[in-house]
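A single protein chain has been omitted from the complex, and every remaining protein chain is retained in its original position.
So that you can tell them apart, the chains are marked A and B in the order they are listed, and the count of residues begins at 1 in each.
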Amino acid sequence: MFLVPVFFGITLLVFSIERLAGDPVQLYTALNPHINEAQRQLLRQSLHLDQPIHIQYLSWLSDLLSLNLGFSYSGGSVAVLISQRLWATLELQLIGLTLSLIIAIPIGILSARKRYSVLDVTITSSSLVGTSIPIFFLGVAAILIFGYNLHWFPSGGFQSSDPSRYLYHNLLLDQAWHLFLPATVYTFAILAPVVLLVRSSMLEVLRQDYILAGRASGLSERSVMYKHGLRNALIPIVTYVGLYFGGLLAGAPVTETVFNWPGVGKLFVDYTTQLDFPVIQAVVVIITLMTLVANLVTDVTYAYIDPRIRLE
Amino acid sequence: MPWILGSGSSEVSALPDPLLHVQNLRTYFFTYAGIVKAVDDISLDVSKGETLGVVGESGSGKTVTAQSILRIVPSPGKIVDGTIEFEGKSLMKLREKDMQRIRGKDIAYVPQDPTSTLDPVYRVGEQLSEVIMRHHVISRKDALAKATDLLRSVEIPDPEIRISQYPHELSGGTKQRIAIARALAGDPVLIIADEPTTALDVTIQAQILDLLKELKNRLNVAMILITHDMGIVADVCDRVTVLYAGQVCESGTVEQVFEKPKHPYTQALLTSVPNLALRKEKLSVIPGNVPNLIEPPSGCRFNPRCPYAQQICIDKVPELEPIGEGRSVHCHRWKELDLKSPVAS
Partner (left out) sequence: MTSDRKMAQTTLEQRPAGGHRVSQWALAWRRLKKNKVAIAGLGIVGIFIVMAAFDRLVALYPPKCILGVSPACQLDGRLHSNSPPGLAYPLGTDITGYDVYSEIVYGTRAAFLIGVGATGLTMLIAVVIGLAAGYFGGWMDNLLMRLTEVFLVIPFFLLLLVFLQVTIKLAPANTGSIWLVVFVIGAFSWPGAARIIRGEVLRVREFEFIAASRQIGASSYRILFRHLFPNVLHIIIVLATLQIAASILTEAAVSFLGFGAPGSNTWGQQMYNSANYVEQAWWGTLFPAVFVTLMVMGFNLLGNGLRDALDPRLRE
């Protein structure tokens, strides 16, 4: 169980950054100029600031582990703030990830099958170009064209703020309408590296004799490519999805800021600007936890995919 | 009986009962570095029930020839020219769908490397029954039963246990037997075995060769045995086609070629065979390397390594010349050379 020390290491890091940033009470006062001395005293006690630093850390950690995320400096409950935003983040991330896999896998396989052909060179070079296009460029361009200029889609947000302006007076349709542009842009932004990964992984597999043997046994091309080829090429792809799920989540601040998407990433940006540490810490810890869980799921998936790993 | 003459008959007539006829086959690979002419004018014939040895060094085009016959040359390779006739019909003209019905059913293939010949993520039974169900109308249960029978027919002990194992739980020899069983799944009339023993231990090699010989006699199936080992050719084959750098050097019955090689390369190959009991001269290696197939040598491709090369060999590509009794030779000077066999008695 290597995950546990990693997790504690990161909590320690997050905690130190806060304490290095200065007196939490001062940070708090900066956001709430009108509080009195008694309230400050109360805050000092609740953060155990009168005790040595390791006690402060331990009490902070125990609060965290008992899911007592506390209150932000600006007043809201951190748990409520995050839970309100988490769904929007996951919705965008999961849809983008799923769509990009659905699109990238057949393209990558095609490219590997026809390698060195004009098609392969076209796919490979446009994917290389694609990996270089940042989402803030793609996103801003898409908003300018399809939002401001053509008015096909809203320029941002999760849903219309005024219920009377819902698309066809239906909340779900309105949300889908808002989701379309961010999801499309996000899908394309993460598509290219997956195509390259599927291609190189498939090239490795297609070299193997069982692919040749499958073809020579008269199996259909689809069976050779998907049942035997893709299944064996899956390990690096699962690793990518698992390892970078955390990375993708951490990239949420940019995506969500571009589309004004009310997710955890946007929340993080807004509260980091204020140095509102209870929120910052909670988000970092939650995203780390999700990364660790994703790694765990990856390992379990390996064993499902490959019987050789199952044995160990 | 001199074992060197193999189990083949000594008939001399040219191919009484043709099964496969390959003529002027060219298969090129279009890579970034240039066009690799892996197979450049290869012709060969196999008749029913016969075993043809295809011999050459690595890079001589043996494997690509086999893949071309089945039309499974991997990208960026393409068959650019030639005819392939099987049981009288042209395979080149078949649609991919119809070709799939021939692969594994009429013509089966045993690939080279037993370590990767089976898909590591599926059980043996699943992989065999997949092929069986592709070529027969049969239920999954019956296919699994037939798979067990196939394993038994290639002399694998405890087939009921093997059927539910994964490839990594099996030895190299067992995997190669399973690959042979898979080749038998469609009741083929021709099996192409690509160096079936190269990657195996010597004792296992002998067992696999015995199995192939036994299957050939029992099922009367024709076979193309690809190898670099003249010893195996002598042991198993009826006729032999010698390849060099994507072209045919000569072909004939095993007897003819071993007794009286007509091409300098064949002679050199026979000299370099380590385990022929009848060899008279000392073991030698052929000097030089297999040529670059992007820019092969002009004229006869063997000329840079040939001890008998003359100006004509550099200037002019020789014809593959039929010289009677079903033999053919690809050499300008075969008549005048009158080569001696290093292994003839």
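The rule is simple: a contact is a pair of C-beta atoms (placed from the backbone, for glycine too) under 8 Å apart; a residue touches a chain by one contact, two chains touch by 3 or more.
Keep in mind it's a predicted model, so treat the numbers as computed, not measured.
A.B. asks: So one chain is hidden, and I want to know which residue out of A:131, A:160, A:184 or A:298 touches that hidden chain in the complete assembly.
C.D. replies: The single option touching the absent chain is A:131.
A.B. asks: Touch as defined at the start, partner being the missing chain; which of A:167, A:269 or A:297 qualifies?
C.D. replies: Hidden-chain contact among the options goes to A:269.
A.B. asks: Kindly note down the residues of chain A that lie in touch with the hidden chain.
C.D. replies: For chain A, the residues touching the absent chain are 2, 5-6, 9-10, 13-14, 17, 20-22, 124-125, 128-129, 131-134, 136-137, 140-141, 143-144, 148, 155, 243, 246, 249-251, 253-254, 257, 268-269, 272-273, 275, 280, 283-284, 287-288, 291-292, 295.
As a working rule, only the chains that are shown with their structure count from here on.
A.B. asks: Using the average of all C-alpha atoms in each chain as its centre, how far is it in Å between chain A and chain B?
C.D. replies: That gives a centre separation of 53 Å.
A.B. asks: Can you check the complex and tell me which residues of chain B touch chain A?
C.D. replies: 30-32, 67, 70, 72, 74-76, 96, 100-105, 108-109, 111-113, 116-122, 130-131, 134-135, 166, 168, 179, 182-183, 185-186
A.B. asks: Can you list the chain A residues touching chain B in their complex?
C.D. replies: Touching chain B: residues 113-117, 206, 208-210, 212-221, 223, 228, 231-232, 305-308, 311 of chain A.
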